[in-house]
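The structure that follows is given in the form of structure tokens.
Only one protein chain is missing; all other protein chains are in place.
Naming follows writing order (A and B), and every chain is counted from residue 1.
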Amino acid sequence: MNLTETKSGQEEKNLEKEWEPKIIAFLCNWCSYAGADLAGVSRIQYPPSIRVVRVPCSGRINPFFIIKSLVDGWDGVVVSGCHPGDCHYISGNLVARRRFAILKDLLTFFGIESDRVHFMWASAAAGERFANLIKKITKIIKELGPNKKFQKNW
Amino acid sequence: MNEKILNKSQISKLFETLNKDYNFFAPSKEKGNIIFKKINDSKEIELDYLNSKIPPKEVVFPRIDIIFEYKINGKDIEIVNSKNLEVKNIIFGIRPCDAYSFYLFENFFQFGKFKDELYLKKRRGSLLIGIGCNNPRNTCFCTSVNGHPFKKEHLDILLVDLGEKYLVEPITEKGKDLILNLEWLSDATKNDIKKAKDLSKKAELTISTKMDFKDTFKNLDSNFNSLLWKEISESCLGCGTCAYLCPTCTCFDVIDENDHYNNRGRRIRIWDTCQFCLYTLETSGHNPRDAKIQRCRNRIMHKFCYYPKNYNLIGCVGCGRCIQFCPVNNDLRLIIEKVNKIKKEKEKEEMILSV
Partner (left out) sequence: MKRTSDIEIENQTIEKSIKEMAKNLFRNKEVDIILGYSAGTIPMASPPIIIRNESDVEKLVWNNFCSINLAKNLLELMPKSFDDKKNNLKIGIVAKGCVGRALIHLAIENQIELKNIKILGIDCNGIINRKKIEKEIGDREIIEVSLSNENILIKGKGFEQTFSYDEYLNELCKKCKVKSPPTSPELNGICSGKCEEVLSIEDDFKDISDYELKSYEERWEHIKNLLNNCIRCYACREACPMCYCHLCFVDQNKPLWFGKTTELSEIILFHLIRAMHLAGRCVACGACTSVCPMGIDLNLITRKLEQIVKERFNFTSGLNIVDLPPMVTQKMSDKEDFMIDEK
């Protein structure tokens, strides 16, 4: 999935001048990854800010992955799975939903901008929806600015 | 007569003078805890204290010590910033028991043919200005381990609190040189010196905890598998507080921290404690000290059996921090009492049998 190939030269020049957020995206293999692939095949444009990590199910996501990403310096984290009721493993996404609820509440409580971490459902046929959500998330994180909270003293 | 007087109002002047050439460490209050930290303003110095929570070993043996940093360029690794170890520190307000612990460190860090430069250079560059304990705590027992609340032996300069002023007594050559450079200190009178001697005697009499270590080494050596250890470790949490706050504990771990996004990293040395279950975990997965009893026993054996075996010294300075801060009040005094009693009961048995 090589996004830069779809960009025109003009847009690339614009991107170089501004800071582009780096967002890590955990996509479930059966729905969201397929949905992102569909967006690419259909040539739907969306910002090249995400780096995808494919997981078998959104229930595989350990809250560590999300928090460690923030500590390592990623500006944003997106987790996407199948809609409730459509999970390939029946209830994996329901398990994940409870975990994400608690994680988001705790992150907000600690004062870590909870808008850096997003959870969404995206199905395999929803290429355009996937692109729209990524556009929305990139815009939100761009407004928040770079992630500087956890910098280590090297 | 070498003794001088330092008025308590002159402490900030002392700090301003010494801060020019030295890193000045002194007790300071942080979030309700007294710790030794580098002072930037004389107002931070807190001298109304009995002893610090974290021992001053942190100055010469920091909790996080960077050994070296490295950068990765393709297939080459470049080691950068080899630590600059030439430091000039002054540790002001250290108590004689903690100063004795620095002497015990010497045995550990230069035993055999490997000298630990990381520690030794910092120690050589540190000057110890101690203050005698006018009011030892109920939990202090320095006199039971070859110590004294006014012990001069391991300090460079000893201060005695006479109320509004300190009596300043240089002990080593380094201490004498430092005092010579502070010409504005007034001379001490014979009365001052007598008052200091009286305070020293009074402090020694105040120490209420007296522990008898005569038989401890022998009993520990021959009762490794005694059921007594079960009783002693029953309430222990295995939290490591005693080891982290102990001035003589030196165990450390060496780990690498990797920043693979930026192709750099560093190797650091951090405090470790035998109370953690990972401490003796081997790569094979076997752990010789798997159970809490073994780890709890190891600490007592190390301080009161292995240390005397290796260095002919008791590995304890009598500061009492482990007694004061143990979350479950696992009192060292009771432990040593129980250990000492093992032999006596055996003796009694033998006597009865012989009659």
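Here is the rule we go by: a residue touches a chain if its C-beta (ideal position, glycine included) is under 8 Å from a C-beta of that chain, and two chains touch if they have at least 3 such contacts.
Keep in mind that this is a model prediction, so the values were computed, not measured.
> Give me the subunit A residues in contact with the hidden chain, please.
Answer for subunit A: residues 63-64, 67-68, 71, 84-85, 91, 94-95, 97-107, 109-113, 118-121, 129, 132-133, 136-137, 149-153 touch the chain left out.
> Suppose we count only contacts with the excluded chain; which residues of subunit B make the list?
Where subunit B meets the chain not shown: residues 30-34, 48-51, 53-54, 63-64, 135, 137-139, 234-235, 237-241, 244-245, 253, 255, 257, 268, 270, 273, 276-278, 292, 323-325, 327-331, 333-334.
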